[in-house]
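A single protein chain has been removed from this complex, and every other one stays in its place.
Up next is chain A:
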Amino acid sequence: MNNSVANTGRLLGAALRALVVLTVLTGAVYPLAVTGVAQAFFHDKANGSEIKADGKVVGSSLIGQQGYGLDYFQPRPANGVGENSVNRQYTLILSGATNRSGDNPELIEWVKEAKAKVIKENSVPGYTVKAAQVPADAVTSSGSGLDPHISPQYAALQVHRVAQRNGLSVAQVRKLVDDHTEGRTLGFIGEPRVNVLELNIALRGLVEGS
């Protein structure tokens, strides 16, 4: 009995030492080395791909923002994000999805409302949005709630509204959208998309310049 207790103790001791040594390697040396390389060679990306407009940081090109006024292009809905419930000394965005299923009454309601809103907001004199024109990404929340992109279809649908409200021609705004439309990587990876923040920065530049 004593013998087996001693053996177990020895084994647990070896296990603890193994964990400590491997923690030094994989929990300290590895992340620090990667951070060193990242900071040296990819400084901007490693720190969150921040973008500036007029010398001021206005966000990250990777992180979608909410709350653009109607003069600007609108992002996707984000019904799944929340605020932190612990460590309240900070005000953090909790990334996340709605996790509602396809037959969930609340989701059905959200989608209907979003669709009506998209149609109403973007139908301007001389241009009426039809229900069939509204793409799925315009009325659904993304996985992260921080999707920085919208589909080119959703951007195209907003062109008339944005042009009218900013006193620009439709052709000008359409060109802006085209310039900010990214195709699939190598022609087949991912989906075509428009970065809303970058598009709105360019829009603001165009309005201020004209």
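Following the convention adopted for this analysis, a residue touches a chain if its C-beta (ideal position, glycine included) is under 8 Å from a C-beta of that chain, and two chains touch if they have at least 3 such contacts; residues count from 1.
Following the convention adopted for this analysis, contacts and distances are computed from a predicted model.
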I notice the complex is incomplete. Of the names "Potassium-transporting ATPase potassium-binding subunit", "Cytochrome oxidase subunit IV", "Aspartyl/glutamyl-tRNA(Asn/Gln) amidotransferase subunit C" or "Putative spermidine/putrescine transport system permease protein", which is the UniProt protein name for the chain that's not shown? "Potassium-transporting ATPase potassium-binding subunit"
Contact partner of the left-out chain, one of A:98, A:122 or A:158: A:98
Out of A:46, A:119 or A:207, the sole contact with the unshown chain comes from A:46
With the missing chain put back, which residues of chain A would touch it? List them for me. 8, 11-23, 25-28, 30-31, 33-35, 37-39, 42, 45-50, 53, 56-60, 62-65, 67-69, 76, 80, 84-87, 89-104, 107-108, 110-112, 115, 132, 134-137, 139-151, 184-185, 187-191, 193, 197, 200-201
